[in-house]
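Of the protein chains in this complex, all but one are displayed in their positions.
Presenting chain A:
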């Protein structure tokens, strides 16, 4: 066919068109041939000479559709009580037909109507009112619009009532034509769907709002009915069921946007309106740890804004009480492991509960953290330090020592990891660090560690938890050990090169002062036995050849050696500390020695010498005539015997912790804290140059909380100290401010 515009008469073509569109709108049979002809008829009419006939085509089609829908409406009204099915049947047909019709009028739509339609920009910015009904619509849209006007509008309230009563019948458990209800509801959406603005308005007005009202009403009475004859636990169970089935029902019937609103409505009516009822039972459920009820309560309350606060409070309080109970009722023996295990038990018990019942909700994990921190940092006495850091450090010591009963490496690793769980809750992490460092020092010096790998792994875990600075000293202790190994091999090579023979097997550990929690004050004057002088001298010269500006102090209370006893029936190899070695070697000159002779030979202070001699007498290696005193004379016991040929002599108190040690540790922590705070102040002031007093205090607190909680007066003192040392000065203009002195 030719596309050239032709002179056509409308009245001649229209009857054919009318016949076809009748077929199309009712989805009757239409031949392909006829369809094509009609399509070109539309074209012809729109391009007709001398005047295009599009206008007329549009109005006549509109009139036809109006008539058609009015007829359908009459049929629906006549269908008696099955209005919904009739409506739905016609709608299915009509909406499909309208779609086809839209295609048939494709040319009219694109050329004739598009021009007169508002563009998106017009709608958004042009200020035209949307319900301006005068403008032309595409034929498909026109068909829908007519359906709304002549089918829906006249029976709005009937439709609404019928829909609602069907849904409420469904709630009662009666059988309902699901596809009909769903179809009718979605027709309310589809019929206006083409609109660019307020497309959902009809749906909301006609269905959603009344439906939500009705739902709310229904569940309000449902809730009070349930409350009347159920316990709280049953009530929650039932409500969850109701909400679930209502959700199912919604997906069956209504538009997806409504589901959420219905859900909210249900929650409001059945949960939020009855919070008091639920809260009344919360405490008891938490205390008795009724898992099912707690899980239900969580499910019900967590969608509500702030709904969980009461439950959270109860859970936190319960964990705190349980924890404190567990920690306060420990027996004194093996306190460290009991304490840590009790805390971990509580922690894992409630982690599990939170995981199972509360879906691992972060708010509850937070409550657990708060409660655990309160338990662990609880001070039994108002004054006096919290024991937890020390206990935890001792527990780690037990795990890492050789005597520990833990066998497999993975189990050890597991337990150390759990120590970190407790560690993270500690407020006074620095106190822990002090104790840990002291025990680590002992393990390293006396080589008591079960495994160096485990030691290093633990230090790395602490570093991960608290940062490099925190474990700095521990790392330095650790590196000192490997540096010492290097020294030992280096020294042996040195001896070979210099052809020096020392007669004894010798090993050395060189520790860095300051890094180790050992102070020189514990060292007594002591004359190094003659047999060792050469060794010491040689090592000294070797060491000063390697480094400059360093001096070595011998820590005799940490040294030990092996002596061979030659004068007895059997040779004994005895492991002794340096002081005892000095005393015993003195007997080489004569088997009988007086106290004064020993004192001048060893150089030990009298009190210490006395302590060591009493220990030796107890072992029966030497004998005194009577009670050990400054005037005693000591003789070697030539008949000494021991079941073992290799053994060790310990001097009482040499390795045990005294209460004084613990006190020293605490005061050392105080010094550390001052240094830490001062360093923090310098760091902050260097960055800020000038800062107000309050701001400075605030920043210092922020920087220290990961180690300990500094008190304000200490920070003030530190600021004073730094002003004295001329790191800072008070700003001359404003006494509230400090400025940094470069």
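Keep this in mind: a contact is a pair of C-beta atoms (placed from the backbone, for glycine too) under 8 Å apart; a residue touches a chain by one contact, two chains touch by 3 or more; residues count from 1.
Quick note on the criterion: contacts and distances are computed from a predicted model.
K.L.:
Pick, from "Hyccin", "DNA replication complex GINS protein PSF1", "U6 snRNA-associated Sm-like protein LSm1" or "RING-box protein 2", the protein name that UniProt gives for the chain of this complex that is not shown.
P.N.:
"RING-box protein 2"
K.L.:
With respect to the chain omitted from the figure, which of A:395, A:579 or A:727 is a touching residue?
P.N.:
Considering the complete complex, A:727 is the one touching the chain left out.
K.L.:
Out of A:176, A:368 or A:584, which residue would touch the omitted chain in the full complex?
P.N.:
With A:176, A:368 or A:584 as choices, the missing chain is touched by A:584.
K.L.:
Could you tell me which of A:507, A:527, A:629 or A:667 touches the chain that is not displayed?
P.N.:
The single option touching the absent chain is A:507.
K.L.:
For chain A, which positions touch the chain that isn't shown here?
P.N.:
Touch with the absent chain occurs at residues 445, 468-469, 472, 503-514, 516, 518, 520, 529, 531-532, 535-536, 539, 543, 547-555, 558-567, 570-571, 573, 581, 584-585, 587-588, 591, 636, 645, 675, 678-680, 682-683, 686, 725, 727.
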